[in-house]
Structure formats: C-alpha cells, structure tokens
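Notes for the one structure printed next.
The complex appears here minus one protein chain, its other protein chains still in place.
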Amino acid sequence: MQPYGSVEGARVEALAQMEVNVEKDVAEKVGTPEGTDGSERVAAIEMADAPLKAMSMRRDIIAMLALAGSGHPGGSLSATDIVAELYFGGILTHDHDRPTDPARDRFILSKGHAAPVLYAALAEDGYFPLSELSTLRKLHSRLQGHPDSKVLPGVEVSTGSLGQGLSIAAGLALGLMSSGGDREKGMVPTVFALLGDGEIEEGQVWEAVMFSAHQHLGNLVAIIDNNDLQIDGRCSELLGLTGIAERFRAFNWHVLEVDGHDSVALNGVLSQAKAYTKGPVAVIARTVKGKGVSFMEDQVEWHGKAPSADQAAVAFGELGGMPGWYSECIEGGRA
Amino acid sequence: MQPYGSVEGARVEALAQMEVNVEKDVAEKVGTPEGTDGSERVAAIEMADAPLKAMSMRRDIIAMLALAGSGHPGGSLSATDIVAELYFGGILTHDHDRPTDPARDRFILSKGHAAPVLYAALAEDGYFPLSELSTLRKLHSRLQGHPDSKVLPGVEVSTGSLGQGLSIAAGLALGLMSSGGDREKGMVPTVFALLGDGEIEEGQVWEAVMFSAHQHLGNLVAIIDNNDLQIDGRCSELLGLTGIAERFRAFNWHVLEVDGHDSVALNGVLSQAKAYTKGPVAVIARTVKGKGVSFMEDQVEWHGKAPSADQAAVAFGELGGMPGWYSECIEGGRA
Amino acid sequence: MTMDDTSKATRAAYGETLVELADEGVDVVAVDADLAGSTTTKKLGAAYPMRLVDVGIAEQNMIDVAAGLSLSGKIAFTGSFAVFGTGRAYDQIRNTVCYSKLDVKIAPTHAGISVGPDGGSHQMLEDISLMRGLPNMRVLVPSDYHAAKAAIRLAVATPGPVYVRMGRASVPRIYGADYRMEWERAIVLREGVDVTIAACGIEVAQALMAADALAERGIDAEVIDVPSIKPLPAADILASIRKTGCVVTAEEHSVIGGLGAAVAELTAEHLPVFLERVGMRDSFGTSGSLPELLTCFELDAPAIVRAVTRVRARCHRTL
Partner (left out) sequence: MTMDDTSKATRAAYGETLVELADEGVDVVAVDADLAGSTTTKKLGAAYPMRLVDVGIAEQNMIDVAAGLSLSGKIAFTGSFAVFGTGRAYDQIRNTVCYSKLDVKIAPTHAGISVGPDGGSHQMLEDISLMRGLPNMRVLVPSDYHAAKAAIRLAVATPGPVYVRMGRASVPRIYGADYRMEWERAIVLREGVDVTIAACGIEVAQALMAADALAERGIDAEVIDVPSIKPLPAADILASIRKTGCVVTAEEHSVIGGLGAAVAELTAEHLPVFLERVGMRDSFGTSGSLPELLTCFELDAPAIVRAVTRVRARCHRTL
C-alpha cells in the first residue's frame, strides 16, 4: 500500500486553488445565460458548486474503480463535468429525499457503462451514503456494474445496452408532456439523456432522433459526450463519425455545441437547452475521455480498465486528494 | 368472370402508342448519359426495352396478385419502372442462364413485400416461365409471399423483414471488392439495393449508411422508392420523413435524385450511380405508389391488398391488356 | 366451440379492449410501428388520439418509447407483428422492459403460421420461447376472441411485463363474454381419462376436434387450454396427467421452447411420462392458406389424433 497521508495536503491546496479559479470564472462569465435579474448571484453560486462537485466526483470515480477492480473510467471522467453541472449546477430539478417526485426532471444515463459518474453524483448529492460507493460491482451491491433502477433510488431506468436511452427518454418526455402541465410555463419536467459518441452508431438512436423531432419533444435534451473514442479506436476513424451536429440538424433537431469541460459554458448551454420548448435539443459536448487524470486522458485503453492502487494514488495526486470515504475504507481494510 | 376479349385490342393499341412515345423519348434524350461512342444506338434500343417491359411487368403484377388474393400492389407498382430499368435498361449485368455467375451485378430487394415486381422482372427475363407467376403465395410455390433465395434462382437473398437489405448489400459489396477485380476498370460487380421510404425509418438502415460511407463502397447503390407512403399513412406525416437527400448527404453519401417513372432519366441516373466509384450512391427516386393503375395511385389502402377479379379487369384496361399467361390460367380454371 | 358468425380473430379483441379500458379510466396507451391498422390499435387512436403513438417502422424504438411512457405512469402496450414485435426488439424487451421490470405489455399480433400467404419470414414460431425465457416476463396465449379480451385485462391488472400472443386469423369461439383468465390456471374444456391434450392458441380448437375424433375410436381424451404459459399451471397440468398417464401438447409454435417444452420441463422434474409435442418441427413456415398449412405442418386435428395414438402406444409398450 502507498502512504496516502501526503496526498491530503495536496488535496486541500488544490481545492483552495480551484475555488479561486471558480470565483474568477464566475466573475468573468456571469450574465452569459439569458435573463439577468436579482437571482443572478444565487445562480452563479449554484453554478460554482458544480466544478467543486465535479472534482469530488472524479476522486469518487477513481476510488470506486480501484476498489472494484474493473469498470469504465474513461467515459465516466469525460462525462463528469456534464453530470456535475446537471446535478449541482442548478439544471436538474430534483430532490434526493423524494427520488420519485413526479415533478422532478429526469436524467437517463444512456451510456450505462459510465455508471460510476452517476453513482458519484447521486452519492455526493445525498441519495445514499458516500461509503456505499465502495461496494461498486460487488455481490449484493446496489451499485451494479451498469445502473439497475430496481435497486437504486435515483436511477430512472436500467441501462447498459447502448443505444436505448434516447428512445426511453423520448417516451418518457412524451408521457410527461401528455400528462398535462404547461410546457411554456416550465411546468413539464425535462428529460435529459446522456449518450456516448460511439453509442450513436446504434441505429436505434436514429429511430429515436426521427421520432423525437417529429413529436416536437420540447422537453427532451440529448447530450452527446463527444470524446471521439469508443472501444476499438477513434469514432472518427472506426466509422467516420464526424460532423455529428450536421447529422442531427439534417434530422431536424436544434443543436448546441459546447466545451464539455467548461462549467460556465455548459451551464449556459444546458439552461438554454432546457428552456427551448419548440423541439428536442442535442447538446454536442466536446470532451476528453479520461479527463482529469493525465495518464488516462484521450487514451483508448482506459475505456474499460480499473486503475491499480498505485495508479489510483497518482490520480488522487492530480485530483487534489483521495475521498474521505475511500481512506476510511482502505484503513478499515488494513485494520 | 368478366369478358376479357375486348381488352386485348386495347392492349395492342396501347403498346403501339407506347412504342411511338419511347422512340420519341429516346430520340430526344439520347446522349444524356456520359460517354457517347458507337454503342450509343445499341444502348438507346436497350433502354427503350425497359418501358415496354415495365408495362408487361405491371400487368404481371396485377394478374399475380388477383390470382393470389393477397399481397402488395402499391409498392410493387411504384418500383416497377426502377426494376425494369435495372433488368431491361442495360444497367444490371446478369444472365438468366447463369444466375450464380460470380461476375453478375447483384440486385437486393430490401423492401421484400414488393416481391411481385421482382418475380415479374425475373419471369419476363426468362429466369423461370411466366406461367409460374400464377403460383404466387400458393402452397409449395417458389414464389413465396416474400422472396426466398433458397428456392428461387435470381433471388440473391431472402427479404421481407424491412431494414436489412442495405446492410446485406454493403457486406456483399465489400466482399466483392475485396475478392479482387479493379473497380476503376469496372471489373467489380455492382450491388444495387432497393429500399422503401418508410423502410428507412428502421435504424439499421442508418447503421448501414454510416458503414458504407466509411468503407467507401464505390460498388454500392441504394435506391429509395420515395412514394411518400407506408402502411399507416404518409411518411412525411407519420414521422416527418422529408429531405431524405439531405439526410444521406449529412451521412457523407453521394446523392442523385430522379423521377422514378421517367425511363430515360432513370437510365441516366442509374448508369451514373453505377459508374461512380468513390463511394456509395443513394438514388432518391420520386415515385407514385400504385403507379399505372388509376384507382391505386397514391392510395395508402392499396399498400397490401389484392385486387378482385373485377378490379384487375379495370387495371388491365389501363395497362393495355391482360398477360397471356393470365388469360390461359383463367381459361384453364374455367375448363 | 362454434365456428360461426361469432368467430373472430384474437387480434380483433386488441384495440377494442384498449378502448374499453380507456373508457373505464385506465391510463393505457399503445405504441405501434406502422401496423396500427393491422394490429387494431388504431381503434384506440380513433377514440383517444393521444393514447396511440405510431413510431413508424422502428420496432426497437417502439419498445423503448413504451418503456418511457410506462415510466411516466402509463400502462403501455406495444404492437407490430409478432415476428418483429418480439424478435426485432428482443434486447430492448430484455434489457429495458424486463430488467427494469416496467409496466409494458408486449402484445403483437399476427403470430404463428396463421398469417398464411405472407410466408416464412412473417410466420413467427419462436415468440413463446423468446418471451418465456425472459426473467420477469409473463406469457399469455389466448385461444379465442373472448380469451384475448380476458388476457389483455389480466395483463393490465398485473404490474410488470406481460406478453400477450395474438393472431390474424379468425378462430372458433370457445368462451363466452363472461370468461375471466387467471394466472397459473388451465381450463379443462373436456374431461377424459385416457390422455391429456394440453393446447394453447388456435390449437385449442384443433384439440377439441381431435378429442371428438378420438371419442369415435373409443379414446377418452381430456382437453385442457393452457393460456398461462408462464407461470405455467403446474398443479392443473400434473393433476390431469396423474389421471391420464400421458400427454400430448399442441401449439402453433415450434416444438422447441414453447408450451410443449414447458410441459416437458415440468413432467421431467415432477412426473416423468410420455409426451408428444404437436407443433412446428423446427422448420420455417411457408406461403399457403391456414387450412393448408395446418395440414402441411401436421398441426391439424388429425395430426393431434396421430400424436395421441403414438404416445399411447409408447405408454402401453412400457407398462
């Protein structure tokens, strides 16, 4: 085992540094989203939460996977800033105490192999104790290798088989819409689906794309985690998957493009997407697979491999320390 | 039973008229396809065959369906001019005496419910006797309700489940390409697939579209029978299926558009598509479902319903008479 | 059993029953894939336009849109032909509907050889097997129009995934309008002591005809209808077999994985007896009329009679 003590110091330092950066970012960019009334400062603070939470989530993800010994770091880390923005940037209306509240917005992780990023968000939010993250992929755990809605509150539907989430989201969006509520007045919940870029090679995604546009599902937002990597290589090389925005436009979708690691930009775009009611919106988020852990970034081999304890330690160094629940778990394991 | 005698006269007349029209068409439009050497006149004559054959095929289709008592006239008639052009307009290299010749071009009827149009072409060409058309959809017939390649020579692969033909065609095109032969010199057979416009709602079609573009399948031609009707309504209304050309272009296909009932234009476009070697070509053929039979034209209810004997008689009146094999069959039935 | 004006296809019950349920205030919706007319879900759309969703020719999307609708609190039925409504969307049914245990009812029509002239590509003969093998899935195969109505109502009354198999062809009337279907119950349509004939779907009528023919030969057959293929009415089936000592199953489905297989699995565990399975003998269907096909593939009453003769011969040889 590595001595982890020293990492703690680095973590505190990194967090402090990050808070400074976030303050700067917010100061620079506040006002980008439409509608700047008195609640602006509140929104800015809420927004500022997301990057901090994203940092915690990245640590959770590495810790979870290191303990599990298997799983998918690359696509979890590329999506971390997006998911953090949804849960902690004031985008999703939700409440961990009422995970089945009919009025909640819905988040469907279509790329189910990125389960760790969802579990991290749910745990950080309080849906279940952080310590439960240590059970990922273990026998009898609620944190299944791919999300299982039968056992874990906060998971809207089980995923893992790629290409299905957008169809489910479309059906759900339609159901919520027809159950009444005035979309223009923001009374209808919004359904967000997060898809991988490799995932959109599944034909079913295009069935859902045609369907959603035709149904004018104004309460549906598809976010594409465009990290240009799948398992067997780059999406652009394996199947010539470029120009994703144009493809969605040709299928009559409203498309927004964004840097998937820029919290402020993400917040603006996701708010805009949620506010758009004329039809479904595709948010193409340019991301880096494995983002935040230098040796994983843009490396295809980190799609589905867990870090060793040593590799995790290096990652924690870069991420400002290890999660408290993890060190307790490690120490518990030692005792 | 109706008295069919008088129809024969009408048929002869119509045929004579058609020949005049064709001659005129050819005279006007010859030279449209690229490359006008000494063989031009031969090509023109070959081309002129197609409309005549199309007329016979339409009669065959009505006769077949009337005898079968079930089947799909609408999509068979919308595709008749296209299929006639492929088989009798000099587009497909094929020989009914050698239906498995490795050098033949391949035709895959992805919209398998239009089996009658394929059977009509094969019979008119001599793959099997015209009289066999009377066995359509009957027990022990080689003319199954949907094409069955196990039993009928000339059928490249069984179809009927929509959305699969383009994938099969792509695999076949790739296999033919990699089996050697110089595509630039026209040594590699071309694979043509005919799809319905409703059919392209199947996600699998878009999987094949992505794949074929990426593989630069220069020996693959997809023809979309764009009659704007499926079973439950207009494609444009049921699923907002318009702008098909743009969709294919966004997926990096070379696209040609054509009037699917204009023999000369079709011949030009199909020749061009075959000659194009840089990648797959989509031919979007604007067609009218039920074309050639007034009461079937653009009528959704004629998608999958056979004409009664009386309705068939009316149709034969419009199509220049009933097929000889049909009258023999009817008379045989009487005797 | 009467084959008269009251003969109707099981699919005829589909849209009709959905309309009744909606009238009664049940929050049902139907999702179809360009076959709303053929499956009859169009009737629901005619009465309640918002309750019918036609996704076009996209069966995978059909299932998952239904899944999404169920997540919004609705009871979602899916349509299409059985071959596409199960086989083209198997993974969606497995990994979304069953794995999440959603309130989605897979209820396609045009199952079996009774689609006739469309031929082998359209004659679905493995759907019972496909659906029966899925955890959390229940399977109903109604044998007539009233049974189909009852099956749809039972599916609605039961939370979670249910498969209801319906056909295109008119079938003789077996039950009255008051028939109620129950899980895990077989219906004894004719009592007998010499052999058990367990049938489902359109084969129930053939089984009854076979029993008449057998009676003429002095063989007293017990005919039971088994609409609840999963969960299987183990007690009812075993009770009948205990009495008769041997069993013939009859289904418009492959002999692999369907009712016959379920009964074989059951008897092998609890009461090993000779069993003959009448069904498609591992082949695709072909174009033809329903009566022709029933004879051609040995699914008609005479074929059931022959199977009974075989199974009883085996039985006696052993005794």
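Every chain is named by a letter (A, B and C) in the order it is written, and numbering of its residues begins at 1.
The rule is simple: a contact is a pair of C-beta atoms (placed from the backbone, for glycine too) under 8 Å apart; a residue touches a chain by one contact, two chains touch by 3 or more.
Everything numeric in this text was worked out from a predicted model, so none of it was measured.
Colleague: In the intact complex, which of the depicted chains does the undisplayed chain touch?
Modeller: The chain that is not shown touches these displayed chains: A, B, C.
Colleague: Using the document's definition of touch, tell me which of A:D101, A:D232 or A:E331 contacts the absent chain.
Modeller: Checking each option in A:D101, A:D232 or A:E331, the one touching the absent chain turns out to be A:D232.
Colleague: Can you work out which residue in B:L109, B:L122, B:A169 or B:M296 touches the chain that's missing from view?
Modeller: Residue touching the chain left out of view: B:A169.
Colleague: In the complete assembly, which of B:E207, B:D228 or B:D262 touches the absent chain?
Modeller: B:E207
Colleague: Looking at the full complex, which residue from A:G90, A:G112 or A:G260 touches the chain that isn't shown here?
Modeller: The one listed residue touching the chain not shown is A:G112.
Colleague: Which candidate, C:V188, C:I256 or C:C296, sits in contact with the chain we can't see?
Modeller: Of all options in C:V188, C:I256 or C:C296, contact with the hidden chain holds for C:I256.
Colleague: Identify the residues of chain B touching the omitted chain, counting contacts across the whole complex.
Modeller: Touching the chain left out of view, chain B contributes residues 102, 106, 148-150, 156-161, 163-164, 167-176, 178-179, 203-204, 207-208, 210-211.
Colleague: For chain A, which positions touch the chain that isn't shown here?
Modeller: 68-71, 112, 137-141, 143-146, 148, 158-163, 198-199, 201-203, 230-233, 235, 238-239, 241
Colleague: Which parts of chain C face the unshown chain closely enough to count as touching?
Modeller: Looking at chain C, the ones touching the missing chain are residues 83-84, 87-88, 90-91, 94-95, 98-99, 120-121, 126, 129-130, 132-136, 254-257, 260-265, 267-269, 272-277, 282-284.
Throughout what follows, only the chains that are shown with their structure count from here on.
Colleague: Between chain A and chain B, what is the gap in Å from one C-alpha centre to the other?
Modeller: 48
Colleague: Can you work out the whole-Å distance between the CA centroids of chain A and chain C?
Modeller: Each chain's C-alpha centroid was found; their separation is 43 Å.
Colleague: Taking each chain's centre as the mean of its CA atoms, how far is chain B from chain C in angstrom?
Modeller: 38
Colleague: What are the residues of chain C that contact at least two other chains?
Modeller: Where chain C meets two or more other chains at a single residue, that happens at 55-56, 58, 60-61.
Colleague: Counting only residues that touch at least two other chains, what does the list for chain B look like?
Modeller: 201-203, 238-239, 241
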